[in-house]
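For this depiction, one protein chain was excluded, whereas all remaining protein chains were kept in their positions.
A and B are the chain letters, set down in written order, and residue numbers restart from 1 in every chain.
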Amino acid sequence: MIKKLASCWRRYSQVILGGGLFLLIVLMAVFAPLIATHDPGAYAMREALQEPGPAHLCGTDAFGRDVFSRIVYGARISLTIALAVLVVCGALGTVLGLLSGYYRWAEATIMRLMDGLMAFPSILLALVILTVFGSGIQNIILALSISYLPRVVRTIRGAVISVKEYEHVEAARAMGASDARIIFKYILPLCVSPLIIRLTLIMALTVLSESSLTFLGVGLSPEIPSWGNILSEGRQYITTSPYLITLPGLAIVLAVLSLNTLGDGLRDLLDPRLK
Amino acid sequence: MDDRQKKVLLRVRGLKKWFPIHRGITSRVAGYVKAVDDVSYDVYQGETLGLVGESGCGKTTLARTSLRLLEPTAGEIQFDGQDFRALGRRELRQARKNMQIVFQDPFGSLHPKMKIGRIIEEPLIISGVKDKAARRKRVEELIVRAGLKTEHLDRYPHEFSGGQRQRVVIARALATNPKLIICDEPVSALDVSVRSQILNLLEELQESLGLTYLFISHDLSVVEHICDRVAVMYLGQMVELGTREQIYGGMLHPYTKALLSAIPLAGGEKRERIALEGDIPSPAKPPEGCRFHTRCPYVAEVCKTVPPFEDAGEGHRVACHRWRELAGTK
Partner (left out) sequence: MKEPNIVLEARDLNVDFHNPDRTVKIVNNVSFSIARGETLGIVGESGCGKSMTSLAVMGLVPKPGKATGQVLLEGTDLLGLPGKELRKIRGNRISMIFQEPMTSLNPVFTVGDQLMEVFRLHQNASKAEAREKAIEALRMVNIAMPEQRFGEYPHQLSGGMRQRVMIAMALSCDPQVLIADEPTTALDVTIQAQILELMKDLKERLGTAIMLITHDLGVVSQVCSRVVILYCGQVIEEAPVEEIFGDPLHPYTRGLLRSLPAIGRREKLYVIPGSVPGARDFPTGCVFHPRCERACGRCREEAPPFFDRGGGHRCKCWLYDTGEGGLTHG
């Protein structure tokens, strides 16, 4: 029994740890009003720059806003963006990946376009898009989706190309199945696991990039309590009040770490060779 | 049987399938792999035609091209009296229900995430059987026919052994009552003791359902066991075609002789071998003239020209300049 539990733990530990931690962060975002001790936007200049203590769990910033509450609400922003990018990338990437993997004619156009996008460092690409279209949540989502789309397309395309050669796909063709049926019934189900893994990792990257972009000043407007903004504002007080950047930094690290662990765990779990 | 044998189910004339070889960054066509090069044959209703040859001889490509699973480069195909090459995409998909394939690898040819019942049901759905209860009934009938049980329908392919999976593949192939079934090395991946089960099943089904098989195999003893007529291929061309008795009793082509003498017989007397020198040439650069002349022990000057695929009597056809002279030498 103990042995069985142990082998179970060996297999699922990464998924349980990563998924569990990520779930906590999600719960924190969803129940932010219940968890937050203060209004994240409320200025209280008299309480400015207080060290962490019982009144303010993570201290206060230069305007006396409660850092803990801002981090809790920040999770909402960061996760919304990450989720939106995931949906856009996942949907668009799957369609483009399926097309370019299955049809030779689509391959040339789509893949050249994706290669073109891939040639830019993704943060630089996002910077350019944000500079052109201006900042704001929607534009951040757009910019990050475009930056990460090529990775999803490549993942799906690679999977499609290998699955396409399987005999069961040829069997379907020999039965007279239409292309749509072959793509959605015979190929897509076998591309799902690489997609899920890729998307968890992209979520982690999105959390990170949103913070970086905001920190660089092209992301969200300063009044939105995103993790990047908290970090960016705390920068000036780095020597006097280091908790202003270490604590939101820790939140980012934990979110990214949980998603990466989850992604790695899923990859090992879904890889039939490691079963 | 004689009356039915006269009915041609599949008629193939001058079939070619050339795969272009691309070179360089501009992908210019640098040549062709002539996987099937000018092959003509008929498959009669109710018979089993064996297609034998070594790897790379084009037997699989020939079968697939004959059914337009690969688009032919040239040639005529008639299936059941219909000009098969004239069909459009949609019509072709509809015609597919008349022909099915049993693949070599029973592990790869089943969708790993579909239940057995669904796998067998798929061809019915695709061919447009709308009534769900009727489909279910048919699936249950098929699985029993293939020698499995109805409770197996709710399991996944990975829960089955190779032989059982091959039974599922056969059940799926039978679903739409096809006229022709291509068996592409159906027993090569199976263990000896399971192989005979599948061969017997294929034979029983042929008897009870009047099926026609195009049976591809590299194993000549299996082909001899199950086939009525045998076609021998070498480097994309047919070199000999005849009934089982004609091929195994009085083969004419030197390649057929070499091939047959190379089979290691279990417990049989050690026969005189016709040893072939060297390897099979690349199908991208087949030898000029008779393609077998580089390895043929009876090569002569005349072999530098292409031999006709001529009738040696009673439908026995052979592509060799010297078959008359060699007929005496065994």
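Heads up, the rule we're going with is that contacts are C-beta pairs under 8 Å (C-beta built on N, C-alpha and C of every residue); 3 or more make two chains touch, one makes a residue touch a chain.
The structure displayed is predicted, hence computed values, not measured ones.
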| item | value |
| --- | --- |
| Residue among B:I143, B:C183 or B:L220 touching the omitted chain | B:L220 |
| Of B:Q164, B:Q246 or B:T294, the residue in touch with the unshown chain | B:Q164 |
| Contacting the left-out chain in the complete assembly, out of B:H152, B:R195, B:R229 or B:H253 | B:R195 |
| Given B:I216, B:A258 or B:A319, the one touching the chain that is not displayed | B:A258 |
| Touch residues of subunit A, complete complex, unshown partner | 3-4, 6-7 |
| Subunit B residues touching the omitted chain (full complex) | 54-55, 161-164, 191-197, 199-200, 203, 218, 220-222, 224-226, 248, 258-268, 270, 273, 275-276, 278-280 |
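The working rule: only the chains that are shown with their structure count from here on.
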| item | value |
| --- | --- |
| Distance from subunit B to subunit A - Cα centre to Cα centre, in angstrom | 51 |
| Contact set on subunit A toward subunit B in their complex | 166-168, 170-178, 181, 185-186, 189-190 |
| Residue ranges of subunit B in contact with subunit A within the complex | 67, 69, 92-97, 99-101, 103-105, 108-113, 122-123, 126-127, 169, 172, 176 |
